[in-house]
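I have a structure I would like to understand better, so I am pasting it below and will then ask my questions one at a time.
The other protein chains are all here in position, but one chain of the complex has been omitted.
Take a look at chain A:
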C-alpha cells in the first residue's frame, strides 16, 4: 500500500496542475473579454462588414430643344474566371461541351475574331487556368443581353465563370459637337465645360450600403444600413443643336481653308443673352481640327473689334459725332516717335464714320489719345459700364478675366501716355471673344446689356429645381443717340466698309466690325506675322436676333488674314442658315386646298405623257426639265416645269412620296415624312433657299 500512496499524491498533484491550468484558460478568456473585448469586437465588425458605394446615375445635359448632349449608359466589361469550380468540374465537362457553340456565338456577336480564333484563345486561357480572363470590354447593354443567352454563359456565374462588371459610360450623342463647352466626362480625367461647372449637380449623391460577408464569399446587405443613391440632376442648356452644328461647320470650313491655328465662334441671342452655340477648333499636329480648348473664354489683344468701344466713349462723352471730320494723314500718324499705321492708304481727312468702317487705326487711336490724355479714368469708366473689367460670369469655370489696366489703381506718373492710343485700336488690353460679344450684343439690343448664359434650368427627376432667367447687366450702356450712331456705323461696315464684299449678296442686312490684330502671346511675337482675324456683329440690322463673334488665329504669314476675309465669311454662313431658319418658322403651315388636288398631277415628264395618251387627252410637251405639274383645263392637259435646283426648295406639292424623295434627296436635303398619299405641304416653302443637309418635313394627305 506504500507504493499506492506514493503514486496517489503524484496523481493528485497532476490533477491539481490540470485544474490550475483549467483556471488559467478561463482566466485568459476572461481577460480577453474584459480588457481587450472592445478592441477585438470592433476588429471583428470591421473585418466582416464593409461599406459599399452605390453609384448614382449621372445627370444628363440637354440642349434647349431637348436633345441629349451628354448622357450616361451602362456598359459591361466581360471577364471569365477559368478557375470557377463549376466550369472545371468533371474535367471541364461544361467547358468542353459548350466551347464550340460558344465560340461561334461570340464571333457572331462581336465580329472581331473568327469562331476558330475564339475557340483557340478560350482553350488556352482554360489551360492556363486564368482567373480573370478579359473576354471583351465595353459591351453594350443590348450585346450583354444577347451574351447572357449564349451556351455556357446561360448556365450562370458559377458554372460558366463569366463575370460582368458594370460601368457607366458617358456618351455624347453628338460626338464632339461643342464638347469643350458641354464637356467630356471620362473616368480619371479632368472635367471641362459644363460637365465641370455643374459636376456637383450632375454627379448626384453616392449611396452607401453596409454589407456583411457570409458563407461562401457572398455579400449580404445589412438591414437598415442603406443610403439610397440620389441620381444626378439634369442640366438643360441654352445650346441649340442645330445652330451649334451650323456654327461648328462654318468655322471648320474657314479653319481648313486657311489652315488656321485656333478658332472660336459664339452665337448669342440678342434679347436674352442665351448662348445658342459655342464652337472651338484647334489645329492638331496632324492638321486635323479638334475642340482642343475653349478659346471663346481665353483673352487676347482684340484689335479692331475694340474700336466700337473707342467710338462709344468719344460719342457718349460728346467729343465728336460720327459725321465729324478727322485728320488721318493718309493712314500714317507719328505720335511722339511711334508711327501708327492703317492697313490701307487713306485720305488726309475723312469722317469718323468712314474712318470706322475702313477701320482706321490712326482715327481711333487719335480719338482716344486726343480726348482722354491726362484723364484715363474717364475713358476707363466706359469699360466699367461695359462690364469689361471682370468676368462675364458665364457658367464655365474656364473663363479668363479681361486684362485692362485700371488707371484708378495706377499713379498718374506710372501711366504711359501711349496706352490710350493703343487702347484705341485694341492693343495693351486683353479681352475674350465672349466678353467682346457681350458688348456687341448690347449695342444690338439698343444699349441693354444682357449677361451671357448657358444654363436654362436644372431638373431633378423631371421637376424644375432651378430656372435661369435673362439677366440685365446694364439697362443702358450709353445714350440712345450714341447707340443709334454706333448701330449706323456697324451697319455701314457691312455695306461700304471692310466687310462690304462678304454681305453684298446677303438677303438680310447685317452689322458688325472686322478686326485684324497682330498676335503677341506666349508663343508668337508681333514679328512672327501671326494675325488674329475677327468679326463681331449681329443681324438682321432692323430687329437684331442673333449676335455672333468669330475669332480665328491664323498660321504665321498666312496669305489671307484679314478679319473681313477670314472671319466674316463664317458669320455670313451662320447668318444665312439662321435667317432661313427664322423665315421658315415665321411661315405657318398653309392648309392644302383640297379640290384643286383632284385635277393636278405632279411627276415625271414621261409619266404625264403616258397618262395623257392613256386617257385620250391631247397633250404636247415641249418644256425643259424632267418634272411636270400638270392639270386638266378644257379637256386638255396643261403642264408646267417643276424647277429643281440645289439652292431653292422645289415645289413638290402634288407629287407622290417616291418622286418627292428623289427630287429632294438628289438636291441633298434630308427628308422626313408624316402621313400617307400625296404631298400636300412642306416645312420649307417652295422657292425659298435651302442648304445641303437641311431637314425638310413632308406632309402627306
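FYI, a contact is a pair of C-beta atoms (placed from the backbone, for glycine too) under 8 Å apart; a residue touches a chain by one contact, two chains touch by 3 or more; residues count from 1.
Quick note on the criterion: contacts and distances are computed from a predicted model.
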Just go with whichever of "Response regulatory domain-containing protein", "NADH-quinone oxidoreductase subunit NuoE", "Sarcosine oxidase, gamma subunit family" or "Probable peptidoglycan glycosyltransferase FtsW" UniProt uses as the name of the absent chain. "Probable peptidoglycan glycosyltransferase FtsW"
Considering the complete complex, of A:28, A:167 or A:375, the missing chain is touched by A:28
Hey, which of A:43, A:465 or A:623 is the one touching the hidden chain? A:43
When the complex is taken as a whole, what residues of chain A touch the one chain not shown? 3-4, 6-8, 10-12, 14-15, 18-19, 21-22, 24-26, 28-30, 32-33, 36-41, 43-44, 47-48, 213-216
